[in-house]
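Selected chains from the complex are presented in situ; the others are not included.
Chains: A, B and C, in written order; residue numbering restarts at 1 for each.
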Amino acid sequence: MKEAFGRLDSSSLRIAIVVSRFNEMVTTRLLHGALDVLKRTGCRDEAIDVVHVPGSFEIPLAARVLAQKNEYQALVCLGAVIKGETDHDRHLGSTVTDAIGRIGLEFGIPIGYGLVTVDTAEQALDRAGLKQGNKGADAALAAIEMVTLLKGL
Amino acid sequence: MKEAFGRLDSSSLRIAIVVSRFNEMVTTRLLHGALDVLKRTGCRDEAIDVVHVPGSFEIPLAARVLAQKNEYQALVCLGAVIKGETDHDRHLGSTVTDAIGRIGLEFGIPIGYGLVTVDTAEQALDRAGLKQGNKGADAALAAIEMVTLLKGL
Amino acid sequence: MKEAFGRLDSSSLRIAIVVSRFNEMVTTRLLHGALDVLKRTGCRDEAIDVVHVPGSFEIPLAARVLAQKNEYQALVCLGAVIKGETDHDRHLGSTVTDAIGRIGLEFGIPIGYGLVTVDTAEQALDRAGLKQGNKGADAALAAIEMVTLLKGL
């Protein structure tokens, strides 16, 4: 039996982060979490591109354009969908999650999925570093690990 | 680290707005919000095309035909799905949101997503300029910002 | 600013209606509503084809075969999904709605969406001409309007 693992080393990677500005208090923390991970895994500062989009709906299009450039070994997508009074967030969260997944499969590129979809702003902050870890950091770690894993298959 | 931002300048853009007539009291306000943003960001009046469709279900087909023409730098889609007593709106909102997202990815064109999917007419009006901003204006801003952002990548 | 509208004139159109027999009491009324609209907008009787399918699940396949024939300027799809005790209707309604939307985009043909997805038979009848208008008539109107609208773009 052969077991394959990825490694948490981004020292030779070029990585783009797409982050949405909507619910900025949350997404800024997600971005800090992701950048922190990149630095601690060895990513050179000049190897990181951060692309700011207005909201979660815009994340997939930016991600797809970046994937097509074929210059990055991994992408990280960060956003926050906070459920208000309506179903709106459900459609948005579902469509964006699905689209990010399909872009990764289409281009064969690891995309760290850091979309926080929650019911309250408090839950969003909890997931952005206050209590329950930082989904931005998790997403960056996942993307980095997948790059070396896939290379080794 | 390089950071990319879009700019809110539509002075050199040609933009088409698809707006549905169903729940017209809401969608008219969304349209006004979008047009107001276009003007305030410098879009010339003759560079704006407004396409009126009957309901939300018809938005994606019109958007796709417009995207295929390759004459517009961005589209804006405006509609209102108000949940009545049934699940009907859920299917509609989900299908339309998904389709708009996929058209944007297929043609690589920014599409401002201004579909208000709510439980009550009051919530719809709140999101069309009464209390909680104007989703039509938001959608237009997002589309404009994405055009310059994507050009710069 | 240029504004584009469709017209409610079906006098020169060839139109196919796909209607499901399941919950026939409802779908017959939807069909009458659609046919009534076609006649009142000038459609010649011999320009209308009505295709009867067993249930809602069969609507997309018939619609796709009709779209492929390239003989119709528009389609109208009529069916009724009434929620019983289970989630079955949710999957059905979602899959059929999505499929109809995608067929319209794939062939660039307007498809009037007249699928009534409701919780009770009473709600279905309400939407089939008793109280809340007739979704079959609405679907036919939307399809007709879209034909002239798209031609003018």
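By definition in this document, a contact is a pair of C-beta atoms (placed from the backbone, for glycine too) under 8 Å apart; a residue touches a chain by one contact, two chains touch by 3 or more.
Everything quoted here is computed from the prediction, not taken from an experiment.
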| item | value |
| --- | --- |
| Number of identical chains forming the whole complex, with 3 shown | 5 |
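What we mean here is this: only the chains that are shown with their structure count from here on.
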Pieces of the assembly without chain B, by contact: A | C
| item | value |
| --- | --- |
| Rigid-body rotation angle, chain C and chain A, from Cα fit (steps of 5°) | 145 |
| Same vs different contact residues, chain B with chain C, by half of numbers used | different |
| Most central chain, Cα average position | B |
| Geometric centre distance via CA averages, chain C-chain B, whole Å | 25 |
| Chain centre separation in whole Å, for chain C relative to chain A (CA means) | 40 |
| Contacts with 2+ other chains: residues of chain A | none |
| In the complex, chain A residues that touch chain B | 35, 45-46, 48-55, 57-58, 60-62, 64-66, 69, 85-88, 90-92, 94-96, 98-99, 103 |
| In the complex, chain B residues that touch chain A | 1-6, 83, 89-90, 93-94, 97-98, 101-102, 104-105, 108, 110, 113, 115-119, 123, 138, 141-142, 145-146, 149-150, 153 |
